[in-house]
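Missing here is one protein chain; the remaining ones are kept as they sit in the complex.
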Amino acid sequence: MTSGKALWNSILSENPLALLFLGLCPAIAVSVRVIDALWMSAGVILVLVLSGLAMALLSGESAGAEAVFAPGGAESATARGSLAAGWMRALLITSFLTASFEAGLLALAPTASAALGIYAPLIAVNCLVRGRGMSGFPHSSPGGSMAAALGRGIGFAGSLVLIALVREALGAGTITLFPVGGFGGTIGIPILVEQPVRALGFAGGGLLCLGYLAGAARLISPHAAASSASGRAAE
Amino acid sequence: MSWVAIILTFALVDNVILSRLLGVEAAAFAPGGMRAAAGVGGFIAVLMAVSAVGGWAVDSQVLMPLGFTLLRTPVFVFFVAGLAFALRAICVRFLPSVLQAAGVSIPEIAVNTAALGLVLITTRGEYTALESLVAGLAAGAGYFFVTAMMMAISERLEVEPVPRALKGFPLQLITAGLIAYAFMAFDRAFLARVLGG
Amino acid sequence: MTYPTKLPRGGVDPPAEILVPRGSGITNAAVPSRALIPLLQHAGKTALCLVKPGDRVREGMLIGKADGSRSANVHASIPGIVIEVRDHLLPTGELCAAVAIELGGEFDTSGKPRSRREWESLSRLDLLDRIRGGGVVGLGGGSIPTHLKLAVSPGSSSSLLVANGVECEPSLCADDALLREKASDMMEGLRICQALLTPARTVIALGEHSEDLVPEFERLVRQKAMKVDVAVLPSRYPYGHEQLVLAALGCRPPGSESSATVLNVATLYAVFEAVVLDKPLFERVLTITGSAVRHPRNLKVRFGTSIGDLLEECGGLGSEAAKIVMGGPMRGVSIDSLDLPVTKGTSGIIAFGGPAALKKTELPCIRCGSCIEACPWDLVPTRLSKLVRVGEAATADREGLSRCTECGCCAYACPSRIPLVAVLREGKRALRGSDA
Partner (left out) sequence: MPDARDRAGRAASSLMPAPHIGVRTSAARMTWLVSLCLLPAAGWGVFLFGTPALIVLAFSIGTAVLAELASTLPFGRFTLRDGSALLTGCIVGLLMPAGAPAYVPAAASAFAILVVKQSFGGLGRNWMNPAMGGVVFAFLSWSGPMSQWIAPRGGTVQGAVVPPLEALRAALAAPGARGTTPLAVLSNAGFRFSDLDSRVLGWINSHVLAPLGTALPPGAFDVLVGHVAGGIGTVSAPLLLLGAWFLLSRGIIRWHLPVFYVGTFGLLAAIFGGLGTGQGWLAGGPGFHLLSGSLVLGAFFAAPDPVTSPLTNRGRCMIGIVLGVLTFFLRFFGSLGDGVAASIVLGNCAAPLVDRWTFRRRTGHQEGTA
């Protein structure tokens, strides 16, 4: 059990790729259309970057937030108390930022807000967003912290949009973007739009796409493959 | 909606994991074998049931009258987390083995997407207290059942020479995807026919 | 006659490949011109060598003295001169000291009528001494010195004594032949054991193949005024296994330390010989069979005879034999040298010819569950083997790996030809390695 715990922690705190895919799990629910994926990505990037900034500004005690999740964390009651405080503060920041994003979206793009549904508020507890708080960044400066957050956010956005592209193009035969001028926002793909692979548009299709993307990412990033393989073996 | 409809919807048709994709990360990544997974799944299932009722109370009795609906997200996040810690305290007191088996630190489970997502669904759907409770119980049961299936499958895969790149988490997702396809048999038309006939 | 109350589960029923004609009896094998007698023919430590090159030995002379409690005496099987004492490879793959004897001189006992000794007047200790002195070990496969099984502390008595006549492996029928030819002597051996153990109940368990012997044995029981039941058990493999015989007779199942004793009929005959005829254990009956053997038969063989000689005596190998197995087809050890000697533990020699001798290619497990059905110990061999293969022997142990007796049923039944026994054995070794 202890090794299982260590694995969990190592995956969350040491493996940015796994963290990315954990964060993507609930988000693929909104990858049926490309435009929804874009809105979702925007929300995640916003919350990531701003919370990165906020945490860096409050970096005096922010080390605590990391250690809550470190294997075999702190033992003493006072230490645990300060850790809990750091964890709560991180959660507070992300949840309020998420709420602001929701409010903004509702005001600016009500249709997008409706499309994102419950998945916009779920940004607050997204593993990627919280993982940022957990593992912390090597940069303590606000700028560096924001840059790192932006990097992760772009990774998230790229993956989500890629999945959305595949799922919408194959699963519905269309690509839905923003309507601009005469462009209605939807591109139809000639043959696929007649008989699309509808199964890819269902939740199961999203899970399959994410699974294969995670596998492909492992192939590309040997470090991730090695670390997770050894983790499994150790367990 | 009738009680049967709520139960079937939340347990099968709109299963939290398979249809809503909530709590996948906890289900797919819970380490430590079957017992641990059952511990995590059970804990989250109970948390979902409690959160659904509590969410209703907080939303309809506090947030709505005060007009603070925009604050739903942070309030629910902390509410569910608080419930998780309370539940853990109860577990530590009465069922210590469950948590020991789980092997996952409580902050992970406290802010999982399944419970929070369910609270958001029930409050947005404006369910009554009793409906929220039934929905929470059904969703929790559905979550637990699917988690158990996934874990039994992954336990089986752990001893097989599966492709290296897909071993572990990716295969868990693919497994979940295939289960989700299988559960597509229980669609809304099925629900309507069962309730109608 | 009693029939089994509760059949054990699992087991396999290989097609009858008993090529030895039934009722053909036991033939005495030719005396070898040279015998190579290993000093390790039993469970415990190698016996201490009592001879040196140049010594003259008589037939049945003690040449190896038991070293430790689980060790047993070893005797010369032929008269002659010791040529050398050197390390020799056993079929089990281990080196052990072996005494090579060149035939010469007179046979003191063989061919001459032996006087029967009255044993009823002997004390327990005397009886046990004779059995130990005669180097009698379990001939069913375990090779544990028999006096250990018979030496119960005075006053306590065994609840059940079983004469196990169920063949321990398919294709072997030496026990059956012995039952047919030496029934009376075997019963005398059983009486000796009864006297030693004073069991509450004694049972002779016969295999289905020997069912026609039931009236004969019931007659013997009446004649000797013994209190013995005769039971017929199914000839399914591995129901000759000690614990499964007990289970079939309605005893408490494996693991419970009931005071039941199971002795193979060949062992009982050896007990008879040692006690009544004063003849130590230096020869045994074994089956030589297999598709590559021209004239399969049951031979009474002196220990130390080489396998090559025996195969020659059975008409030689018909075709180019690709695989020779010492022991039975299920648990035997495949060997690559015809110079290996027959020892106390050799229950048979099988020479496989043709396709049976070829190595099978392994396919992936298709989870058909045949191994689970075949396992007499309620294990899940497929999962255990997969656990062992991914290095999870400890988990396999929790799921019952240690209960595996390597009977081979799972691997026999596997349609994917996975060497389950070899894998599970490897797992057990890994476990022992991690313990140490």
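Labels A, B and C are assigned to the chains in the order they are written; within every chain, residues are numbered from 1.
Throughout what follows, a contact is a pair of C-beta atoms (placed from the backbone, for glycine too) under 8 Å apart; a residue touches a chain by one contact, two chains touch by 3 or more.
Predicted, not measured: the structure shown is a model, and the values here were computed from it.
Asker: Which displayed chains make contact with the chain that has been left out?
Answerer: Displayed chains contacted by the hidden chain, ordered by label: A, B, C.
Asker: Touching the hidden chain in the full complex, which residues of chain A are there? Just list them.
Answerer: So the residues of chain A touching the missing chain come out as 195-200, 202, 208.
Asker: Provide the residue numbers of chain B that touch the chain removed from this figure.
Answerer: 34, 148-149, 152-153, 155-157, 160-163, 166, 171, 174-175, 178-179, 181-187, 189-190, 193-194, 197
Asker: Counting contacts across the full complex, list the positions on chain C that touch the omitted chain.
Answerer: Given the touch definition above, chain C has residues 14, 17, 43-45, 90-94, 143, 170, 253-256, 323, 325, 327, 329-336, 350, 352, 356, 359-360, 363-370, 372-373, 377-380, 382-383, 399-400, 403, 406, 408, 411-417, 419, 421-422, 425-426, 428-429, 432 touching the missing chain.
Going forward, only the chains that are shown with their structure count from here on.
Asker: Among line, ring, star, complete and other, which one matches the pattern of chain touches?
Answerer: line
Asker: Compare the CA centroid of chain B with every other chain's and tell me the farthest one.
Answerer: It is C.
Asker: So, what's the distance in Å between the C-alpha centres of chain C and chain B?
Answerer: About 60 Å separates the centre of chain B from that of chain C.
Asker: Roughly how far is chain A from chain C, going centre to centre by Cα mean, in whole Å?
Answerer: Taking the mean C-alpha position of each chain, the two centres sit 67 Å apart.
Asker: Return the residues of chain C touching two or more other chains; collapse runs of consecutive numbers into ranges.
Answerer: Not one residue of chain C touches more than one other chain, so the list is empty.
Asker: Any chance you could list the residues of chain B touching two or more other chains?
Answerer: Residues 158 of chain B each touch two or more of the other chains.
Asker: Which residues of chain C touch chain B in their complex?
Answerer: Answer in residue numbers: 383, 386-387, 389-390, 392.
Asker: For chain B, which residues count as touching chain A in their complex?
Answerer: Those in contact with chain A are residues 18-22, 24-25, 28-29, 31-33, 36, 70-74, 76-78, 81, 100-101, 103-105, 107-108, 111-113, 116-117, 120-121, 124, 158, 163-174, 176-181, 184.
Asker: Would you mind writing out the residues of chain B in touch with chain C in their complex?
Answerer: So the residues of chain B touching chain C come out as 158-160.
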